[in-house]
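Notes follow the structure.
Note that this complex is displayed minus one protein chain, with the remaining chains in position.
Letters are used for the chains, namely A, B and C, taken in the order the chains are written, and counting of residues starts over at 1 for each.
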Amino acid sequence: MFKFFYHYSSLRNFYFFSEKLMPFLITIFLGLIIYSLYGALISAPADYQQGDSFRIIYVHVPSAWMSLLVYMAMGLSAVSVLVWRVKLAEITLSAIAPIGATFTLAALVTGSIWGKPMWGTWWEWDARLTSELVLLFLYLGVIALLRAIDDRRTGARSASILCLIGIVNIPIVHYSVEWWNTLHQGPTVSKFDSPSIHIDMLIPLLTMTVAFMLYFIIISLYRIRSAILVYDKETQWVKDLITSSKREQI
Amino acid sequence: MRTDRSNWNTLFILVRRDVLKTWRESADLLYPIMFFVLVTILFPFALSPETLVLRSFAGGLLWIAALLAMSVSLENLFKTDYSSGALEAIVLSGVSLLLVGLAKAIANWVLSGLPIIILAIPLALSLGIDTFSLSILLLSLTLGSATISLIGTSIGALSVGLRSAGMLVIVLALPFFIPILIFGAVATSNSQTGLIPEAELYFLAGLLVLTVTLTPWATASAIRTRLG
Amino acid sequence: MAAFLSMGGYAAYVWSSYAITFGIMILLYVHTKRQGEKHLRWLRRHIVTRDNEK
Partner (left out) sequence: MRNSLEVKSLSVERSNRGIIKDLSLSLTEGHLVHLKGANGSGKTTLLRALAGLIGPAQGGIFWNEKNISESLFSQSRLNYVSHSLGLADELTTFENLSFLRSISRKALNKTVEASLETMNLKSLKDCRVAILSAGQKQRASLAQLLMFSCPLWLLDEPFNSLDAESCNVIESLIDDHVSNGGIAIVASHQKFQSSTVQQVVELQ
């Protein structure tokens, strides 16, 4: 198994391997997005309490899940940077940090928009939203550190260390915010706990999340591939690739 | 290869050297203390002079001021050692970097954590905190400031020598201080309402134990990375 | 159709959240593609200048 990873962790192989993968990913992603949008906006029945404003869940919850998933992916590449010194992981870490930040931002904005019809205020210090806000600052911290260091290798290693410190802190922040939230407002069911929702409502949620995952993979592959070309700019295979005229875009 | 020197002894030597170094340059010692007092003084101007109002916020105010004052002192933890090459000499001397990370955190705590805890007494009384919750405040500050020093040292080691490292270290470190702030401030405000805040103090102690075991590793690899 | 657009009276909220989420995602896609092309142009110039030096 390790042989497989080692083979594909050489940048050149990964570049051409991901090139073959790209068309499949894009077609599946487009199909899923259209299906999930149809499911979310049309076929899912309106919620008896919140009416149609409930449909925001199909955008808010997948983004929130993805923001956490991307940070876990960053943690994995951070470990492989520090422990196994995988060059591809250094590139992956710097490539996916902004993607995670956008998902977190989307989750925050949609969360506060959803809060307006439900509680009448644009921002509610709900435990889940507050942890999401702290997660955004963890992302911005990693991005700021990556920008502050011009040397790519030490930059990736320093950002990996910060990312691992962040990973350890995510559960701590989550539970301390829960504690703080229930302490001040009493133990109410968190507004965002989706009650055991009807199967028709659940399917679009899952397919939308899978679509978001595909989106994440596609965008990070684009960013990783262009970073690989810059990283191996001195090598022969990049020279041949660039000088061959047919290569217009990645 | 000499290994007779016991780790505790090396740790003591490292801490003594850092404290002595900063003590000689005593200007750096004053910044956290003055910052802590000034920030705490600002609140009565902003909120209201009556101690009744201030008392209800006192725990939170003091904790925020202490937290900010300690993160101010994080910048020049490694700065002078890094620029003078002393950090490089220490790394090349073969001493285990875990000890260096731990020693830096202890030195930072002694130089900025301790004065803040001592100064918190008069400030807390001026904000109208009664003696029982003052004791809780001091206990929570002790535990919390040690955790802040440990995490702050790792983040400081990560951003040493970078452009505007001072601001960077504060921006990077504050999200990690949120849990400490929550439990610290809640412990004090609970004690003001007569409750015994055991749970919060246990959490703070738990956080301290976690950071003592984990952060030296992060500091060690951060130092080695930054020197690379 | 009008009923669908009104979203049971929450049209503003639902449509704005969808617009913002997919808007950010599209913006990120466009930014990534443009940056990719910028890297490519830089690489072409870099390789051409390096060959002339040799």
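As a convention for this text, contacts are C-beta pairs under 8 Å (C-beta built on N, C-alpha and C of every residue); 3 or more make two chains touch, one makes a residue touch a chain.
Only a predicted model underlies this, so the values are computations on that prediction, with no experimental measurement involved.
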item: Displayed chains contacting the withheld chain; value: A, B
item: Which residue of B:V39, B:L54, B:M70 or B:I90 touches the chain not shown here; value: B:I90
item: Selected from B:L29, B:L68 or B:L227 as touching the chain missing from the view; value: B:L227
item: Residue ranges of subunit A at the interface with the undisplayed chain; value: 85, 150-153, 234
item: Subunit B residues touching the omitted chain (full complex); value: 1-3, 5, 10, 13-14, 17, 20-22, 24-25, 80-81, 83-86, 88-95, 224, 227-228
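The criterion applied here is as follows: only the chains that are shown with their structure count from here on.
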item: Closest chain to the centre of mass proxy, which here is the mean CA position; value: A
item: Centre-to-centre distance between subunit B and subunit A (centres being mean Cα positions), rounded to whole Å; value: 33
item: Averaged-CA centre spacing for the pair subunit C and subunit B, given as whole angstrom; value: 42
item: Where subunit B touches two or more other chains, by residue; value: none
item: Set of subunit A residues in contact with two or more other chains; value: none
item: Residues of subunit B that touch subunit A when the two form their complex; value: 151, 154-155, 158-159, 162-164, 168, 171-172, 174-176, 178-179, 182-183, 186, 203, 207, 210, 214-215, 218, 221-222, 225-226, 228
item: Residues of subunit A touching subunit C in the complex; value: 41-42, 46, 51-53, 55-56, 59-60, 63, 98-99, 102, 105-106, 109-110, 113-114, 116-117, 215, 219, 222-223, 225-227, 229-230, 233, 238-239, 242-243, 247, 249-250
item: Of all residues in subunit C, those that touch subunit A in their complex; value: 4, 7-10, 13-14, 16-18, 20-22, 24-25, 28-29, 32-33, 35-37, 39-40, 42-44, 46-47
